[in-house]
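Before we start, here is the structure in question, set down as structure tokens.
In this view, the complex is presented without one of its protein chains, the others remaining in place.
Labels A, B and C are assigned to the chains in the order they are written; within every chain, residues are numbered from 1.
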Amino acid sequence: MQKNDTSSLLQVSGLTLALADGKALVHGISFDIAPGEMIGIVGESGSGKTLAARSLIGLAPPAVHRTAGSIVFDGQEVTALSAGALRKLRGSRIGMVFQEPMTSLNPSMAIGRQLDEGLALHTTLSPAQRRARILEMLERVRIQDPAAALSAYPHRFSGGMRQRIMLASAMLLRPSLLIADEPTTALDAVVQREVMDLMVELTRDHGTAVLMISHDLPMVARYTDRMVVMHHGRIVESNRTAALVSAPREDYTRKLLAAMPTRGPVREIPQAAPILEVDGLVLDFPAGGGLLSKRPPKRALKGIDLRIAPGEVVALVGGSGSGKTTLGRAIAGLLQPSGGRILFEGKGIARRSEGWARYRAQCQMVFQDPASSLDPRMTVGASIGEALTGMPGLTPAARRGRILEVLQEVSLPAEVASRYPHELSGGQRQRVAIARAVVRRPAFIVADEPVSALDVTVRAQILELFAQLQSRHGFSCLFISHDLAVVEQIADRVIVMRHGEIVEQGPRDEVFDRPHHDYTRELLAAAPRMGGLVHDAMTP
Amino acid sequence: MLRFVVRRLLAAAPTLFISGAAVFFLIRLIPGDPAALLLGDQADAASLADLHRRLGLDQGLPTQFSLWFQRMLHGDLGQSIRTGEPVLSLVIDHFVVSARIVFVAVALAAAIAVPAGMLAAWRQNGKLDIGLVSAATVLLSIPSFWLGLMLLYLFGLELGWLPVIGYVDFSEDPVAALTYMVLPVATLVLHETGILIRMARASTLEVLRLDYITYARSKGLSEGAVLWRHAFRNAFGPTWTLIGLVLGNLLGGIAVVETVFTIPGLGRLLVDSIFGRDYPVIQGCLLFVAFVYVLINLVVDLLYPLFDPRVAEA
Amino acid sequence: MKLRKMNAAIGGTILGAIALAAGIGLFWTPFDPVTLGYAKRLAAPDAVHWLGTDEFGRDVLSRLMTAAATSARISVLTVATAVLLGTLVGVLSGYLRGWTDRVLMAFNDALLAFPGILLALGFLAVAGANEYGIVVALGIAYAPSVARIVRGTVMSLREMDYIAASRLMGNSEFFIVWRHVLPNCVAPLVVLATSMFGWALLAESALSFLGLGVPPPAPTWGNMLAGSRPFIAKAVWLAIFPGACISLTLLGINLLGDALRDRLDPRMRNT
Partner (left out) sequence: MKHLHGATLIAVLLTGATATAAFAATRIVVALPADIRSSMPGTNRDDNTDSVILNVVEGLVGYGEGGDVKPLLARSVETSADGLTYTFRLRSDVRFHNGDKLSSADVLWSWNRYMDPKTEWRCLAEFDGRNDLKVLKVEAPDASTVVMRINRRSALFLDTLARTDCGMTGILSKASVKADGTWDRPIGTGPFEFSDWKRGRGITLSRFAGYKSPEGSKPDGYVGLKTPGVDVVQLQVIPDPATVKLGMASKSVDIAQLLSSDVVEVKNDPALVTSAESDSSKHALLFQTRDPLMADAKFRRAVAAALDYKQLVDVASDGLSKPNNSAVFERSVYADATQRKGFKTDLTQAKALLKESSYRGQTIKLIANKRSPMPSFQVALVTQAMLQAIGIKVEIEVLEWATQLDRYNAGNYQMMSFSYSGRLDPALSYEQFTGDKARQARKVWDNPEAIALIETARTVSDKAERQKIFDRLHEMALADVPLINLYNGLTVWSRGKRVGGFSPWEGKLRLWTARVGA
């Protein structure tokens, strides 16, 4: 929806940002936004997209200085404005929404007062008028019982509700430009969709232009008119969204698009006795409470039955709080179930039972957060080597050989073995974690959100590596993820969970193309998948 | 709210009991017999036996403990072996003396240190910050009793402005009592300010790093409003807890400052009764200090929701 | 960043100078720190006795130099005892949680409310009036605060994925604690140890003040300061110099401690 008049709301030309020691973080970027237009800046972490956005209204961290370039907003050169004048601009003409809902609202101040602050500063409305306007806006963002919300404190609201309140706060002053810095990254797919739709609706009503910053390409592609791709502080390419996605001109853009997960081939899984069986699994979390108040335990898993065949990759999907991680940890043996059975190769896996020793050798786990999956005090070689302790008949030389071999398998250079985790990138650390899991040739791996903490391109490489290793070693895998696009690429079978129960289970194509359960449909609808890229968002 | 108080006191009961019991048995195990101390070097066996019976020291330790414990529950902490005064009134009188100095000192120190700490955090690595932090570190490094001694020498002996030593109770002569308090309070204020500046600065730095400060700035608020309305209230929570901690520690142990300024405070009473093996007074002091410690933490926690509403619902 | 380098530099030079003096003091001192010199009692600082003499006519400078080693030794041993005991309790209660944690912490808090002097007296009477009594007493007096901090660290470490991974490899809990938990407690413990060194030095001086510190023939800064109190009107230098030594050492420790904490604690790196 390209605005026809040429006078753009914001012109950024040759903007360069650098640290005190001269190291440039953003190199001469230029772009402009027309009034009411919705533009997205996409890039991986460290591309300088957030820094650029925040510097537009002078909120860059004190250590960063603008060394060149101009920012013209509504005909005014922002960089020449005095601090007071710039402050007048903020809040009234340019609003902002942040990424982390948990810490972006002042925990010790009621919602009403936080919303009122901007209004009181920039308008001459009486308190009563302001209150009315706030209540009206809260209703617009679908907060139940707005009057009560005014005197409530932030911690009483869910992440999605807080993001809506942030949106209300920014839109109260009808800014002409809204900067949204990763507004929904921390939210569930379903909630993410609601907040994005709301933002589009509000900004269109008030004719507010939106500068959206995100690393989630499909989500940006769905909502924005034009897109700018940034890499290492430079703008690689900027074009109308449809054109950019269908005919990318630059290699990096192509690499980004290619990294989007696409549906993988259908694989024939030989029918065989299941390697892992779970019958009627129940797990309760003690509700805590002191010596006195004994609250009833919280039931996380309400009777789970599933089978995993040898060599099969089963995906476990669901929103946060669905219990998928709990199930994964229970199956791996990290959590003690309150009822039901878990059998591995037909035998129980309880700690003291005879199946336990074999299960410990045959089942390994890959974790989500690369930062906490490796012991910071141990070298990479030592961490991988630890998995080999207790392997019968392994001389130190054989052990070293085995470590180098597995590092090679995850395409990491041999010299990484002597380096420490904090010296590696997120992707490299996850490769080490996978190496540690496969080095003992386990028959079964539980992967708990292995790629969700990674950047787009790195995620693609890791998924591809994982698939390779799986097919070469033939281990079966329980793959837990909230990202349907990833699941679509890697899974043979999909299990959908909600509130501790399995709502639907079946082969990947069956579940993706002909979902039976409403919740599955809702999940699929919410997840922006590049598969059938269409601007459905823009046509109401 | 009452339920919260009762629950806290019940939670503290085991700790109080354990420390009470531990003190009871430890002081009886270390050598030194209060009766012998009373009678001096010429304690003949017979009068020693009389005294032991009178003080109840001849019974077995368990019986002595249960006796003391039952009486303690009724608020009777027994009599001092040395002076025969009831322990409770003895401890309270001395506590009032120490408390008056400690509360004034900590209040003053907090009034100076907390704003200073926050300003230092706000102007991080600026000249103000470096100046304040260095001053705090120097103050922190000077032992309070040496500081007291030097102040005493300078203001008392050399300049003679302030009364050097001794203690006048408020009841007798309020003005004189105030002059006696100046030096001990000054000693504590200087020392505690050092500690509190660093604490306030650290917790303010934590807060300034969070998103809602940038959010506040994005609303166009002035730096002053951001600091006062947003940073101050949230940073004060953790600092407030630490002030409670500092208060608790000081009340139990400024014996050394009391020695320098000859103040008949709780610390001095504890030390003298330890040297005199005055068992009931030692136990009374320690129990009282532990109880005050619990009370202060309770008050700190009760006021905490003022700074952080999330806690209110706990 | 500038602040951190400055701290380390100043702190380093102060401690260096004092360590040098203490080092020399072990072998040579201008006068014999122990023998009594009745002639020149309470002499003011002059060309011969740079820092004057005490009530027994002994040279203050020599005593300060020999005292440095004793005070340092006591502080180091005290910190070591406290860290050892505290870590043991902290790891046990932080790792095992549940009833063990509740019981250990109840004792721990009871000990926190315990004044150091009573402990010191208890041990001095049992172990005899010597350094070891003081070291054990102060060690135990400070162990609870170490235990609290170690417990906090261990509780957060316990939730780390690499602990779960190690458990999945079939390693015993004991192995996990030894291989993963303890090494990761080292950084916070080092930072704590530097500040505790200062506390121990202070506590020894305070104990001497109350007549409980290291027995007088062996000089420590604490008992020199305590001994100077009756003569403050006539010979104030007796109080000034030991106090100054203690303060300078503490200043050095605190400055070095700050620099060390910034380096070890990544979160604080940008201050």
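Everything that follows uses one rule, which is that contacts are C-beta pairs under 8 Å (C-beta built on N, C-alpha and C of every residue); 3 or more make two chains touch, one makes a residue touch a chain.
Worth saying up front: this structure is predicted, and the values here are computed from it rather than measured.
Chemist: Using the touch definition given at the top, which of the shown chains does the missing chain touch?
Modeler: Touched by the chain not displayed, across the whole complex: B, C.
Chemist: Tell me which residue among B:Gly117, B:Gly276 or B:Pro309 touches the hidden chain in the full complex.
Modeler: In the full complex, the listed residue that touches the missing chain is B:Gly276.
Chemist: Among B:Leu9, B:Ala43, B:Ala107 or B:Ala225, single out the residue that touches the unshown chain.
Modeler: Of the candidates B:Leu9, B:Ala43, B:Ala107 or B:Ala225, B:Ala43 is in touch with the missing chain.
Chemist: Could you pull out which residues of chain B are in touch with the chain that's been left out?
Modeler: Touch set of chain B with respect to the missing chain: 30-33, 36-47, 50, 54, 82-85, 93, 164-166, 262, 264, 275-277.
Chemist: Kindly note down the residues of chain C that lie in touch with the hidden chain.
Modeler: 35-36, 38, 55-56, 121, 124-125, 128-130, 211-212, 215-217, 229-230, 232-234
Rule of thumb we're sticking to: only the chains that are shown with their structure count from here on.
Chemist: Taking the touch definition from the header, please name the shape of the chain graph: line, ring, star, complete or other.
Modeler: It is complete, because no pair of chains fails to touch.
Chemist: What chain lies farthest away from chain C once each centre is taken as the mean of the Cα atoms?
Modeler: Result for max centroid distance from chain C is chain A.
Chemist: Using the touch rule stated at the top, which two chains are linked by the largest number of C-beta contacts?
Modeler: B-C
Chemist: Rounded to a whole Å, what is the gap between the Cα centroids of chain B and chain C?
Modeler: The separation of the two C-alpha centroids amounts to 21 Å.
Chemist: For chain B, give me the residues that contact two or more of the other chains.
Modeler: none
Chemist: In the complex, go through chain C and note every residue touching chain B.
Modeler: My answer: residues 1-3, 6, 106-107, 109-111, 113-118, 121-122, 125-126, 198, 202, 205-206, 209-211, 225, 229, 232-233, 236, 239-240, 243, 246-248, 250-251, 253-255, 258, 271.
Chemist: Applying the document's contact rule, which stretches of chain B touch chain C when the two form their complex?
Modeler: Those residues of chain B that touch chain C are 14-16, 18-19, 22-23, 26-27, 29-32, 124-125, 129-130, 133, 137-138, 140-143, 145-146, 149-150, 152-153, 157, 205, 252-253, 255-256, 259-260, 270-271, 274-275, 282, 286, 289-290, 293.
Chemist: Give the list of chain A residues in touch with chain C in this complex.
Modeler: 329, 332-334, 357, 360-361, 363-365, 367-369, 372-377, 383, 386-387, 389-390, 433, 436
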